[in-house]
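Yeah, one chain of the complex is gone here, protein chain that is, but the others are all in their spots.
Per-chain residue numbering starts at 1, and chain names A, B and C are given in the order in which the chains are listed.
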Amino acid sequence: MVEPRIDVQVETNDAPPTDAKKHPNTCPKCQSHYRDAELDESLWVCSHCGHHFPMRARARIVSLADAGSFAEEAADLRSDDPLDFFDLRPYGERLAEAELGTGLGEAIVIGRATVEGNVCELAVMDFAFMGGSMGSAVGEKFARACESAVEQGVPLVSVSASGGARMQEGILALMQLPKTIVAVADLHDAGCAYVSVLAHPTTGGVLASFASLGDVIVAEPGALMSFAGPRVVQQTTREKLPDDFGLSEANLRYGHVDAIVPRPELKSQLARLLRLFANGK
Amino acid sequence: MVEPRIDVQVETNDAPPTDAKKHPNTCPKCQSHYRDAELDESLWVCSHCGHHFPMRARARIVSLADAGSFAEEAADLRSDDPLDFFDLRPYGERLAEAELGTGLGEAIVIGRATVEGNVCELAVMDFAFMGGSMGSAVGEKFARACESAVEQGVPLVSVSASGGARMQEGILALMQLPKTIVAVADLHDAGCAYVSVLAHPTTGGVLASFASLGDVIVAEPGALMSFAGPRVVQQTTREKLPDDFGLSEANLRYGHVDAIVPRPELKSQLARLLRLFANGK
Amino acid sequence: MASEAELRLRDRLSKLKSIGLLGGTRVSGELERLQKQLDRITAEPSEDEIWRSVELARHQDRPYTLDYVERLLDDWVELHGDRGRADDAAIVAGLGKLDGRTVVLVGHQKGRDVKERTKRNFGMAYPEGYRKAMRVMKLADRFGFPVVTLVDTPGAYPGVAAEQHGQGGAIAASQATMLRLGVPIVCVVIGEGGSGGAIAIAVGDRVLMQENAIYSVISPEGCAAILWRDASEARKAAAAFKPDAAHCLELGVIDGIVPEPDGGAHTDLDEAARLLGSSLREALDDLDGLPVDELSRRRRARFRSIGIFA
Partner (left out) sequence: MASEAELRLRDRLSKLKSIGLLGGTRVSGELERLQKQLDRITAEPSEDEIWRSVELARHQDRPYTLDYVERLLDDWVELHGDRGRADDAAIVAGLGKLDGRTVVLVGHQKGRDVKERTKRNFGMAYPEGYRKAMRVMKLADRFGFPVVTLVDTPGAYPGVAAEQHGQGGAIAASQATMLRLGVPIVCVVIGEGGSGGAIAIAVGDRVLMQENAIYSVISPEGCAAILWRDASEARKAAAAFKPDAAHCLELGVIDGIVPEPDGGAHTDLDEAARLLGSSLREALDDLDGLPVDELSRRRRARFRSIGIFA
């Protein structure tokens, strides 16, 4: 019999991928420690060494959208529990806890905004909500963001941060890959541009669907972008992983991303792209 | 100043690429020697070791087309000498000599035929005519073969054997690359299939144009198919070349050809493909 | 006594009948097919039954793609290579005739013996495999050949080189390519439909599963390792995420179930092939003659509508 191997799609851990023992405001690279307010000020970039801390969806939107321009859409949409899934705890309980812990209804926030005056649709993921995993609700909200962009005739900008598909929704989670890809195809057929920003981490089913289909793909420095996570690769193949395994720097070298853009430059770079695409058909 | 490097496009030697000291009917692999009649009988394949000798265009057509089915086209088309090119000898003299030596008007023969009863257009190159090099006349004849296929609504089968573009026609030789590619585009737009057979050697401008654009690409065993010839690569890069550098076996491994088909099976394999494509739109 | 599964299926059936709610994605013959399959499902599969599917789907004697090719297609010509980097033997692709109609077939291929398993990497493709699939499917598109895919993989290969070669992007691109093909596509999960590696070639107009195939977002072992922190809880995990054909049908993920010989496809390869061939024929006949834009509209609507949320 074929030796059963650990499959690779999903690494939906609730824990963030950085060293769990450290305080989340301690820079894992240089050990500098910051208060929340300081990190908010610096866009969650270590002012000492440039390390990019994970950025929450709301903070990301504030950092990109012109003040007061963001109008959220589909805020009421929530996950269901179609499989009555129960592992060590019921899925419903995990969802409620995530909502309480993050203040978000799901792992993605969508809405219209302007960036330096350029109208666009934003779709921003939040790793803090169940590891940014994609179930039916995330897929649906991303698809609605595409549809809203089409209605407005404006580009879509997504910021992904995800451990992959959400296991607790079983095969329906896998089906969000083609679902979001349909939405991008419709977006493209309507002549709207799609800029995909990959934040740390963008893995599994999100990398294997919409996040890889941007007309332009930019990544944040040091972001992990791999289909299979390093742990799974290590366990399955017993290969020694390169130091920069799956990082955006390696992906730039291997031709998979257009550019690495440090967070402080992201807004102006997006504005530049929006201006360029405003000329499109 | 940038160190001038030897460019790579063309290796149009008149000499065949096999060891020039040996008799052409001596197998370079196993040293078996054959009479012409024996090789004709065996499709110019060494019956001892399977080595594929170069095959002349007329013999190739006999081996592929059903008896009496081949109707040649554009047989009168000849090369001109637009640059009044003169190296050690005038281009016009080289052309005349090639025609006398091969009995062919140019390095390619085109015409309609049936293969196991399936109608198709054939375009067959001959390395013996100035190294199968492509100038304006070869480009024109290939393009006309495409157009004839379109008129008949049948697939095109080409058999290439070429050292590349024909230097003696300068920049006009280079322009035969896009010219033949236009012809393939028109062929495809008309819904006709194109099967490209690569014989030894298919290099330079022919590999970098029509020969690489088959819907299906099959190569003969041991055929060299490289853009730059081994000698140029060696001289330019000082790299040690792998033993199978540029050979069809390596190209299969690297994903560039669909299959390697030994010459005795070529006709039936082409017939199979023609039957399959007969169902196309 | 009607099981919950049966009730849900009946519910789905009545919706289809009344308002075409899952609309646009169904064509004639759909109702009868659902009805027939409904008649076969008399109870929600138990944990044991689900696990039996997992075992049968992975059975060492289960027919693989090339076993079906050999039994169903005439004039088969395998096409190799992605025209860029390599030929990935974990995916086979080629042209053949199904009842005289030229089709392009793409399928994962596991190996039967140790040597072939190594060569085929246990059916786990690199990006090169998906790029070969895309190339050959685009050829089908140019010539109007229907596409048949056979899905049978533990998953896309999770290796260093595979990542460096762009595994995630290749899986996304392959799905996007399938969405845009202007020809009918029928996909059948014939063994393991393992996550991204499976969906990469499973975006079709009809998605079917063999009776004992499984289709899942993660392997039972992988799921158990992450959620139960114990890979040996695989059986429990499988029961929880329900990768069996009956559940996939119930969830609207697949359009029909391809019957297998009693005891599983491996007990009678010829009969398994006959049953698969008959389902393929039926599906292709159904799709025959649909205009390209209608085909595309329905295919998109089919996948756009999958998912359950509040």
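Just so we're on the same page, contacts are C-beta pairs under 8 Å (C-beta built on N, C-alpha and C of every residue); 3 or more make two chains touch, one makes a residue touch a chain.
Everything quoted here is computed from the prediction, not taken from an experiment.
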For the chain not depicted, the shown chains it touches: A, B, C
Among B:24, B:82, B:221 or B:262, residue touching the chain not depicted: B:82
Contacting the left-out chain in the complete assembly, out of A:103, A:191 or A:242: A:191
Hidden partner chain, touching residue among C:131, C:206, C:242 or C:302: C:131
Residues belonging to subunit B that touch the chain removed from view: 1-13, 77-80, 82-83, 85-88, 135-137, 139-140, 143, 165, 167-179, 181-186, 203-205, 207-213, 225-228, 232-233, 236-237, 239, 241-242, 245-246, 250, 254-256
Contacts of subunit C with the absent chain, listed as residue ranges: 83-85, 127, 131, 165-166, 169, 173
Missing-chain contacts mapped onto subunit A: 188, 191, 193, 215-216, 252-259, 269, 272-273, 275-281
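Methods note: only the chains that are shown with their structure count from here on.
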Required steps from subunit B to subunit C (each step between touching chains, minimum): 1
Centre-of-Cα separation between subunit C and subunit B, whole angstrom: 41
Whole-Å separation of chain centres (CA-atom averages), subunit A against subunit C: 28
Cα-centroid distance, subunit A relative to subunit B, in whole angstrom: 51
For subunit B, residues that touch 2 or more chains besides their own: none
Multi-partner residues of subunit C (each touching 2 or more other chains): none
